[in-house]
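Of the protein chains in this complex, all but one are displayed in their positions.
Moving on to chain A:
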């Protein structure tokens, strides 16, 4: 039994179909849409003689100043829409192009793990927890080659082998990093831990102990336990399987990981409670004397180890 050709199938359908009428000739609903009509009031909108002339129209709610404080954020009285505007999370984007540029120009050292702290230390990337910003979002701009008629192997794709820890990553961005032999992990930082991570110097100067990271909120637990997002709470074998699956899906061969020189660096992962590599939560960093002060009190040790049972006394 061979398959019928398209012509045969079409003729069979026609034989069985009812008579064609005018209603069959009509467009399907949604097939054609009318374009937006430009009305007289859209042109310039009465702004011919001030600074807005010639500029793009500002975002909705913009009232003189920066773009992080629109009207609806300052006066959030509307309940039909934007009721949760001040509760929404933002993840300032970092493209692969920008990341490659930072590495090439020497702002970042790819022989060390790159996390939010390393990025913020370069001062080329900003993340402000007070503006409900929750970390780095890795976008895939810069994953592809830009020259015409060049074979993939010889062209300038994202080629740095990095151990990257971000807070949000798109699938193709993860694919681009893994294809180059690197590692991506998505990890959650709660606002206090984020404040410490974003500007460690300022935190250490306060003399406060390094905070412990708390677990993600309920609506983010699903994201960070998913191996497809390379979540820091997902199981390592599931992450390995997701790596192979993504390689099959996008169409690249997973590179060999036989380079032992970088193995330790690429395998480095922070504990879910840890904010800085090499430093545990609860430690106080004394900058003046260049020393570390570690807690001994069992109650503090109990808290900073993340245990949930009732803290032991003394």
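The definition used in the following text is that a contact is a pair of C-beta atoms (placed from the backbone, for glycine too) under 8 Å apart; a residue touches a chain by one contact, two chains touch by 3 or more; residues count from 1.
To be clear about the criterion, contacts and distances are computed from a predicted model.
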(request) Select, from "Large ribosomal subunit protein mL62", "Ciliary neurotrophic factor", "GATOR2 complex protein WDR24" or "Mitochondrial inner membrane protease subunit", the UniProt-recorded name of the complex's unshown chain. (result) "Large ribosomal subunit protein mL62"
(request) Could you tell which one of A:113, A:129, A:182 or A:211 touches the chain left off the display? (result) A:113
(request) Specify the residue from the set A:91, A:107, A:223 or A:277 that touches the hidden chain. (result) A:277
(message) I'm checking contacts with the chain that's been left out. Which of A:9, A:89 or A:249 qualifies?
(response) A:249
(request) In the full complex, which bits of chain A touch the chain not displayed? Write them out. (result) 1-3, 112-113, 115, 117-118, 121, 140, 143-152, 172, 175-176, 200-201, 204, 212, 215, 232-233, 235-238, 241-242, 244-245, 247-253, 264-265, 267-269, 271-274, 276-281, 285, 287, 290-292, 304-308
